[in-house]
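All protein chains of the complex are present and in place, except for one that has been dropped.
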Amino acid sequence: MSGSKKNIFGKMNDTSLLLTITIVIFFLMYIGAIVFQGGAFTKPQMFFNILNANAALIITACGMSVVMISGGIDISVGGVVALVSMCCAVYLDYHDGSIIGSILIALGIGIAYGLVQGFLVAYLDIQPFIVSLAGMFFARGMTTIVNTAPFNVADEEFTALKLTRIIIPGMGTTNKKGIYVPAYVEIGVIVALIVVAVLFIALRWTKLGRSFYAVGGNKQSALMLGINVKRTKFLSHMICSVLAGIGGYVYFLHVGSGSASHAMGMEMNAIASSIIGGTMLTGGVGNIIGTLFGVLSLSTIQNIVSSAGLDQAWWTGITIAAMLCIFLLIQSVVMAQKKKALKA
Amino acid sequence: MEDNRVLEMRGIVKTFPGVKALQNVDFSLNKGEIHALMGENGAGKSTLIKVLTGVYSKDAGTITLEGKGEVAIHSPQDAQKNGISTVYQEITLCPNLTVAENMFIGRGEGKITNWKKMNEEADKLLQSLEIPAKAKQQLSNCSIAVQQMVAIARAVDMDCKVLILDEPTSSLDEQEVEKLFGLMRDLKARGVGIIFVTHFLDQVYEVCDKITVLRDGQLVGEYEIKDLPRVQLVAKMLGKEMDDLSDIKGEGGSYEGADADERVFEASELQSNAGIKPFDFYIKKGEVNGFTGLLGSGRSECVRAIFGADRVLNGTVKMHGKEVKIGKPLDAMKHGIAYLPEDRKGDGIIGDLSVKENIILALQVLTGFFKPFSKAQVNAFAEEYIKKLNIKTASVDTPIKSLSGGNQQKVILARWLLMHPEYLILDEPTRGIDVGTKVDIQKLVLELAKEGMSVTFISSETDEMLRTCSRLVVMRDRKVVGELSGGDLTQNKIMSTIAGDK
Partner (left out) sequence: MSKTANKDESFFKKLVGNQLFIPILALLLLAVINLINDPGFFKITLGTNNAGNPVLSGYLVTILDYGSELGILAIGMTLVTAASGGQDISVGATIAIAGSAMLRVLCGGTSRPTELAAPIIVAFLVACVVGMLCGAFNGMLVAVFKIQPMIATLILFTAGRSIAAWINNNELPIVPDPKFAYFGSFIPGIPVPTTVFIVIACIIVIALVLKFTNLGLYTQAVGINENSSRLNGINPTFIKFLSFVILGLCVAVAALIKVSRLSTINYSVIAKDIEMDAILAVALGGNALSGGKFNMWASILGAYVIQFLTTTLYKFNVQSDALAAYKAVVVIVLVVFSAPTVRDYMKQLTKKVAPAKKEVA
């Protein structure tokens, strides 16, 4: 028994080992939910709703994974999401702006954050945590400066875009009255899936993607192997911030309002999703598909918690922190096991 | 330049502020030759390597490469472009990437990684070099030896003419070393010139063709391996000729109390997790003894085990004949053992703290968390030892990091003397400090012994050890291989024991 186990741990590389654990756990959890809670979980739309509600999180978590793989961290993403939704909301409603303009604003905020944070971290060697902590508070503060009161966007063009549904054929269900209700996803989900696909390909097949792993694995070695470590670090922060900007817009598209309290704690969800998805805090190990499953696992468990009648707000925070703790533990145990297997 | 020369360095000079690291050193390397670069600490080996790889810029001299003429090397990248590759003791690869990636990342054209082609090429190369690794394997799943070989494979694939192996065998076991040697011979057959830096004499004689010996930044000479027996090699490295018997025998620092035969400290079968073989050891009251052996032979690891600085795996320890348990440094300190570590900067000084805080630290810890000394007391302690050891510092409040190396060492020494230990361990107390201070420290050791303190003294300089110690434990390859005392305490005897000639 232990012999075969050793083999598995020894042979697989860190990334695919942690990824497998995550995917298995997600399916176990979802099947468990269907078996024990039934009801909503048996309908495909339940799954699509999870996607709809978490498209923005998927995008920001992907960016977070890139930074974490290259050995950094960025806790400003939640703040950036809030800032983007507020700025876009104000622009659309108070300044009668266009959709294109608002998208450019979202991207602009992301790029500006990437430039500043990336420069401070990569070229001035300041701890990424301090930099992004300040970034988070700056974004939150700026959001209230832009507009204090939360408000819903009434712009017609925007509302139309917000309500656009993409029907998934064959996955609908018939309701009690016998009417066929088609299954659908929102535009944000498409954006999220594109981001996942692009990043997955980029991390696996481009030289830049591989240098994120190299820098996260061992900075000194990466330098000796001829990789431009500073530029790599800078770009990882740039990607994360730009994705936070895009995620912010998708979030805005989903909720349709601007508020200073939007996306509270989203940075934590993004970090937790990445870790659950098998990205190591120490850098160098991680996978975008894992992050996708990390987000899904996280939201599935939240749904289970709430449909189990524990829908008070505090359970969300506690569950996420608990899951994060457990997965950190799994990571360290698995890695220790692997080291043992290797030595034996 | 001769036909089969790949590298010739002529008249290399490198000075650092106050130190002449290299003085007019020549070095040449032929095609298909394994050339050992030998010398004790501070001999200039690593400086020479760093000049060659562009880490340091040279002050004078020329570097000529086959087919390229005289070259200027300003960075490790320059060196690589010129076909000079280095494999260090510490693996400089990324453990989280695959073997193939580690061989190809950071070079080549294009922005896309072609995994299939890369894996095929890597497997081909691994096979041809007979390296037991698969292209798709994650590097951290390979043993250290294989990782080292992958680094070499990368170098080979980058068309290197000169391969520098900087102490690659330090963390390998015997079988792994054999594998590495196999690879080295293979490369030799392909015409690669290899510079091999190591401290293990056995290995030099097993695999090398030529030896260049450096000492104190100067070239001692270049020798064919068959012309240079081990004892002579050691003699050349240490700077003592075989027939140089004019050693200063210890002027005696021996303690003459009635209890002079009492064993203050005794260890049997002591072993730590730092990779030394179990060893026995004892020291008598007022005795000065030492561990000797080349660098990397395990002398520091032995005293660290005694002090509990590394995790002790097994063995028994006695103080004054009574069995005691020493699991951590504080245990050792409580039993009156003090340890001045080898790495002054990393393990000794607390850089940002003042001289006085550095002096009182050990005694303070021993006195207890809840009994801090008063300011007056701290100043009194500090002043006393600054005077006693003649420490040159602007004031007791100066941060220790702004002192010179010798004075820093004296402060650390003061720290342990203040504890009034029964047994003092000094690991390389004289390394990297000026001659005056060296003599001061040696004198001090003898004085302390006269007063009844037991001292273990470790130094790379044999004459220092001969001057101070009355008994020497000789080590080779992390094993105690002999013990010398009385009439056996001569340069010759030490060298032959170190070299392992029968």
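A and B are the chain letters, set down in written order, and residue numbers restart from 1 in every chain.
We take it that a contact is a pair of C-beta atoms (placed from the backbone, for glycine too) under 8 Å apart; a residue touches a chain by one contact, two chains touch by 3 or more.
All of these numbers come straight from a predicted model, not from anything done at the bench.
Asks: Indicate each shown chain that the hidden chain touches within the full complex.
Replies: A, B
Asks: Considering the complete complex, identify which of A:M29, A:A53, A:I103 or A:A134 is in touch with the unshown chain.
Replies: The single option touching the absent chain is A:A134.
Asks: Thinking of the whole complex, not just what is shown, which of B:A100, B:I131, B:L219 or B:L361 touches the missing chain?
Replies: Only one listed residue reaches the unshown chain, and that is B:L361.
Asks: Given that one chain is not shown, which residue among A:L120, A:V153, A:A183 or A:V255 touches it?
Replies: A:L120
Asks: Even though one chain is hidden, which residues of subunit B still touch it in the full complex?
Replies: 307, 309, 328-330, 333, 339, 341, 346-353, 357, 361-362, 364-366, 368-370, 372, 415
Asks: Would you write out the residues of subunit A that touch the absent chain, in ascending order?
Replies: Residues 73, 75, 120, 123-127, 129-131, 133-142, 144-145, 148, 260, 265, 268, 271, 281, 312-318, 320-322, 324-325, 328, 332 of subunit A touch the chain that is not shown.
One rule holds for everything that comes next: only the chains that are shown with their structure count from here on.
Asks: Which integer distance in Å separates the CA centroid of subunit A from that of subunit B?
Replies: Result: the chain centres lie 48 Å from each other.
Asks: State the interface residues of subunit A toward subunit B in the complex, per the touch definition above.
Replies: Touch residues, subunit A against subunit B: 10-11, 13-15, 204-211, 213-214, 216-218, 220-222, 224-227, 284-285, 342.
Asks: Report the residues of subunit B in contact with subunit A in the complex, numbered from low to high.
Replies: My answer: residues 76-77, 80, 91-98, 101-102, 105-107, 110-113, 115, 137-138, 140-141.
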